[in-house]
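Data block below; observations after.
Note that this complex is displayed minus one protein chain, with the remaining chains in position.
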Amino acid sequence: MNRESNTYTIVYASVMVIIVAVALAFTHQVLKDRQIKNENIDKMQQILRSLRLDVPANAAEAKYNAVIKNAYLINPDGAVVEGSEGVSVNDPAFEADIAKDDSKGLPVFEAEIEGKTKIVIPMAGKGLWGAIWGYLAVDADGSSVYGADFSHAGETPGLGAEIVSSRFCNQFEGKHLFRDEQFTSVAVVKPGRSVSDRDYVDGISGGTITSKGVDNMLLESVGKYKVFFRELYSAQ
Amino acid sequence: MDSINIIVRSIFVDNMVFAYFLGMCSFLAVSKDVKTALGLGIAVTFVLVLTLPLNYLIENYILKNGALVWLGEEYKDVDLSVFSLLIFIAVIASVTQLVEMIIERFSPALYLSLGIFLPLIAVNCAILGGSLFMQQREFPNVSTATAYAFGSGIGWLLAIVGMAAIREKLAYSDVPKPLKGLGITFIITALMAIGFMSFSGINI
Partner (left out) sequence: MALSNKTKAVLWGPLNKNNPVIVQVLGICSALAVTSKLEPAVVMAVSVTIVVAFANVIISLLRKTIPNRIRIIVQLVVAAALVTLVSEVLKAFAYDVNKQLSVFVGLIVTNCILMGRLEAFALGNGPLPSFLDGIGNGLGYGWILVVVGFFRELLGSGSLFGHRVIPQLIYDAGYKDNGLMMLAPMAILIVACIIWVHRSRNKELQEETN
């Protein structure tokens, strides 16, 4: 058989491509369930971190099930969407991806920490390069922030990527979403600066655009829950 | 406006060489004189600008989860992203091959100055890196992706030409023996990278 003939080359290439494609598709099928499970566990860890609970991956599911008491979707008026309650990973609240589509409703997770109810909501926005997202845990008064956690797809390492650090996230504890009856959310400002009419935290030095992205996300993503939080706030 | 923004950012802030070390092999090997460095830089930019938008279209209309929806509703759950790496590298290899053949056919002079670098480029990490970052960063449209490709290429070119210029001057320096050649090149790269970090505060 002539190794350099056209037919040989073409047949060789096709056989190789088919073998490789089958092998990859097979592995992907075999490992898919585990990968999806890992993604879910990662999401649970993020939610738990916003509740100031840093648990390893193998303990995340048990802790999540113990802490999260209820989860549901709400519509922009703050009313619970009918039939959306459920805390399992296949229920609408956990499955919802607000970055893509929030027409079905906005997810809310209710957690119980030391006997007190905390509300966890997801956030989604844009950083310097791509998506940033996170979770914000708020006390039952609808205003005091209990904790926050942020993640990103591809911010610059050492700069914008620092939004995931606990140093940044911990600053949010005890800030308020409402000031003088107005929804102001929490601002992210340049380190050293301050704003007078809103609660604020220091941004990342060198990660200006990412910090701005977080600031926007806190206004817009959290802003969608404005009515919902106001009801809790007024009920005080 | 957005495109200009992306170009500036990818040249200075997220420079392929200084922020991600991509394309370091050829960066270190071919930065001995400015002329060849310039040639390679142009070739890299050229191939990046060709392959990245192509891979962007493939990613968004074929590979991504739900990307095949234009074929009909029943395809909306098809996820071919497991093949993305394979396809990206195949596209890059074939585009490089194609470019090489075209240049050889139509401009022998350019081929003589550029052509020798083209086979090197198929395995230049900056090219594949560009496509992988494109996939990760989910650019909104082809023109942003192209702008990113152009910026990254120019950033790489700037880095390698700067390096070559410094190395030409370095010929007269008295460097400790064990550091001669490779060692001092690494140190200069690090210093240049620190210099480039001062751009990270840029706000456009």
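Note that the chains take the letters A and B in the order they are written out, and that residue 1 is the start of every chain.
Following the convention adopted for this analysis, a contact is a pair of C-beta atoms (placed from the backbone, for glycine too) under 8 Å apart; a residue touches a chain by one contact, two chains touch by 3 or more.
Being a predicted model, the structure only gives us computed values, none of them experimental.
Checked against the hidden chain, the listed residues B:Val8, B:Met24, B:Leu38 or B:Leu110 yield one contact partner: B:Met24. Residue in contact with the omitted chain (choice from B:Ile62, B:Ala93, B:Val142 or B:Ala165): B:Ala93.
Seen across the whole complex, the unshown chain contacts chain B at 18-25, 28-29, 82-83, 85-86, 89-90, 93-94, 119, 122-129, 132-133, 135-136, 167, 170-171, 173, 175-184, 186-187, 189-191, 193-194, 197.
Residues of chain A in touch with the missing chain: 3-4, 8-9, 12-13, 16-17, 20, 23-24, 27-28, 31, 34-35, 38-39, 41-42, 57, 154, 157-158.
Here is the rule we go by: only the chains that are shown with their structure count from here on.
One inter-chain figure worth recording: chain A and chain B are separated by 31 Å, centre to centre, where each centre is the mean of the chain's CA atoms. Listing the residues of chain B that touch chain A in their complex gives 9, 13-14, 19, 82-83, 86, 133, 136-138, 197, 200-201, 203.
Residues 20-21, 24-25, 27-28, 128-131, 153-154, 156-157, 159, 205-209 of chain A are the ones that touch chain B when the two sit in their complex.
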